[in-house]
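All protein chains but one are shown at their positions in the complex.
For chain A:
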Amino acid sequence: MKYATEFRDPKAARAVLARIAALADRIGATRENPVHIMEICGGHTHAIFRYGLDKLVHEGVEFIHGPGCPVCVLPMARVDECVEIAERSEVIFTTFGDAMRVPGTRKSLMQAKADGADIRMVYSPLDALELARRDPGREVVFFGLGFETTTPSTALAIQQAAREGLTNFSVFCNHITVPEPIKALLDDPHMVLDGFIGPGHVSMVIGTHPYDFIAQDYGKPIVVAGFEPLDLLQSVLMVLTQIAEGRAEVENQYARVVPEHGNPVSIAAMADVYERRPSFEWRGLGEIDASGLRIRPAYAAYDAEEKFGVGYAAGPRQVPEPEGCACGQVMTGRIKPTACPQFGKGCTPEMPLGALMVSSEGACAAYWQYGGARATEAAE
């Protein structure tokens, strides 16, 4: 147990691991016939690899890495649209740094910047707002990217822009939601999932009730988890306990941060500013009903889709994935990253071909960074 030194409380970790092992044995989980637990959040994927939890747990527990990395599920067509807006001479395009290296059909935002587009990495939509105040002669566009962790911040920024009457600020809204792709995965006849580890910080915003359908309609357990290694192990134990006892419930391991009903100010801001799109495209998963948000007509003045006629409002555009890229199959848990023919060859974190290699929260990048010997072994 060489990783045990990294746990603040190795004794507690060992105790939880022993209980996981006992339960896994009791429900008959083996290496050949494992229990499949999906961690939805990319931050959890990263933590599982960082602490080697997938190797520490009983061999009958297999982690399936979910779609909860917004950069990883960003289709190339959306990147193309970002570049199209960013290349307009009047535009200052602002984005979280995470999106800069995601490949587009023609180029990434990083390449567009190198080619002369005024693209600026920001930490917050508030930075974009401030830029618009300081430079009224330019159109400042913020790339609204991410799940319910970043979605309220964009909504609050739009509300603030409206209060101030700013006319040169808009959002290219590509925000997506967590529960809908989970439903899509559960409806997929090829997917064999036995339980879920729910996202921590998304749940801090939306609460735990949006997951009720997972337990009630699909009979699968879900446990909302924190980000410390012990949080994740305890959550695995809670999922296994539900399975062993024949229960399917939404449980909250991270109650110290996640309120049952979420954050009311965030929820109100999101309801005020956004409405659901009928469907939205996810990289690797295709179109998913009601999984994307757009800006309501009341805030059309702050909607870059309306302002520039680019994006889903102009009619969805789909472009095929690069040849040999198996991000889609990896994302749905059909294959491991190492089974992709491009893994570590045509696709590395330095020169990513697929989005799962771009972000530290992507399964491929995590395999590459932490997989080491195991990744090589599996590839052979």
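Keep in mind that, in the parts below, contacts are C-beta pairs under 8 Å (C-beta built on N, C-alpha and C of every residue); 3 or more make two chains touch, one makes a residue touch a chain; residues count from 1.
Methods note: contacts and distances are computed from a predicted model.
Note on the omitted subunit: UniProt lists it as "Hydrogenase maturation factor HypC", one of the names in "Hydrogenase maturation factor HypC", "Carbohydrate ABC transporter permease", "Cytochrome bc1 complex Rieske iron-sulfur subunit" or "Protein-methionine-sulfoxide reductase catalytic subunit MsrP".
From the options A:Ala12, A:Ala114, A:Val192 or A:Val265, the residue with contact to the chain not on display is A:Val265. Only one of A:Pro67, A:Pro152 or A:Pro179 touches the chain withheld from this view, namely A:Pro152. Touch with the chain omitted from the figure is made, among A:Arg120, A:Lys183 or A:Arg334, by A:Arg120.
The chain that is not drawn here is touched, among residues A:His201, A:Arg276, A:Arg317 or A:Arg334, by A:His201. As for the chain not pictured, it touches chain A at residues 6, 8, 41-43, 46-47, 50-51, 68-70, 94, 96-98, 120-127, 130-131, 134-135, 145-147, 149-150, 152-153, 156, 160, 201-202, 204-205, 227-229, 256-257, 259, 263, 265-266, 269, 360-361.
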